[in-house]
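Before any comments, here is the structure.
Excluded from the complex is one protein chain; the other protein chains are retained at their positions.
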Amino acid sequence: MKNTSKNITILFFGKLKETWKTSELKQTTQVNTIEELYIELLKHCDEEPHKASIKAAINDEFVSWDSSINDNDTIAFLPPASGG
Amino acid sequence: MKNTSKNITILFFGKLKETWKTSELKQTTQVNTIEELYIELLKHCDEEPHKASIKAAINDEFVSWDSSINDNDTIAFLPPASGG
Amino acid sequence: MFDISEDKINETELRKKTRDSACGGFVCFEGWVRDHNQGKAVQKLAYEAYPKLAIKEGNKIISQAMEKFAIKKAFCTHRVGLLEIGDMAVWVGVSAAHRDAAFKACRYILDEVKSRVPIWKNETWTDGESGWVEQE
Partner (left out) sequence: MFDISEDKINETELRKKTRDSACGGFVCFEGWVRDHNQGKAVQKLAYEAYPKLAIKEGNKIISQAMEKFAIKKAFCTHRVGLLEIGDMAVWVGVSAAHRDAAFKACRYILDEVKSRVPIWKNETWTDGESGWVEQE
């Protein structure tokens, strides 16, 4: 599968905003899956958040880590919920 | 133990008011215990309410069936609770 | 604290009394007069109590709940007299630091009040008949 360039928006919530020191990133990426994107993002933060506790979403839907990324997607990384 | 005369008030609640067709009786009795009183009262009603389901009280406290009756006591017979 | 009331239950007041800034959780139960019960259409109902003994027994239940569960405050009020459909018959509220104790204590108080407190329900059905209701 050919890696094409995609313009995406990445949202961080809760303590992940501190991990990546931002709540929103717009970038162009070559990666194909959420997992690949996450690994790429790890290069830009000092800590390594425990991946098993993080959920990912694409366009306001929870998705699995092997989900494909398309052009113009909004991707979110969510730490464990702590409402209530 | 000598049976002495005692003036008592008897209260009936819930469906027991229908059984004995009254909510309150004042009477003079020779009996010594709640159980004896209950047996005496059964002569004055057509049905025989299931005794195991009835609770007795003397002067606003739950008591056992072998409790003694004293002069001026207020005795109550209570069917199973059905509040809530 | 347990109470019986001939007037409409003031749940706003009860909720205010149960709150506590050290508490994170509050659970309440409200029992309303349903338009049907045990298969019959209910028009109205009346609760009769043995007031002194009801208050004594109700407060014993609240004390037992305070001992059994890590709760801060607990209140229960049961309405007596004539009620209409939709009226509140019983209110139970509990506050606690954590939700688990609050849920368990609220349920405990309600169940014990229903089975132990001398209060009786008399229903009038839409066919005009009425009768004393046995505990379900």
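First chain written, first letter: the chains are A, B and C, and each begins at residue 1.
What we mean here is this: a residue touches a chain if its C-beta (ideal position, glycine included) is under 8 Å from a C-beta of that chain, and two chains touch if they have at least 3 such contacts.
All values reported here derive from a predicted model rather than from experimental measurement.
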Subject >> Chains in view that touch the one left out, judged over the entire complex >> reply: A, C
Subject >> Contact residue for the chain not shown (choose from C:Met1, C:Cys23 or C:Met66) >> reply: C:Cys23
Original post:
What is the set of chain C residues that contact the non-displayed chain in the whole complex?
Top reply: 19, 21-37, 85-86, 97, 99, 102-103, 106-107, 110
Original post:
Where does chain A touch the missing chain, residue by residue?
Top reply: 11, 13-15, 18, 55, 57, 60-62, 76, 78-84
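The rule we apply is simple: only the chains that are shown with their structure count from here on.
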Subject >> For chain B paired with chain C, centre-to-centre distance based on mean C-alpha positions, whole Å >> reply: 27
**OP:** Please compute the C-alpha centroid of chain A, do the same for chain C, then give the distance between them in whole Å.
**Re:** 50
**OP:** Two or more other chains in contact with one residue: find those residues in chain B.
**Re:** none
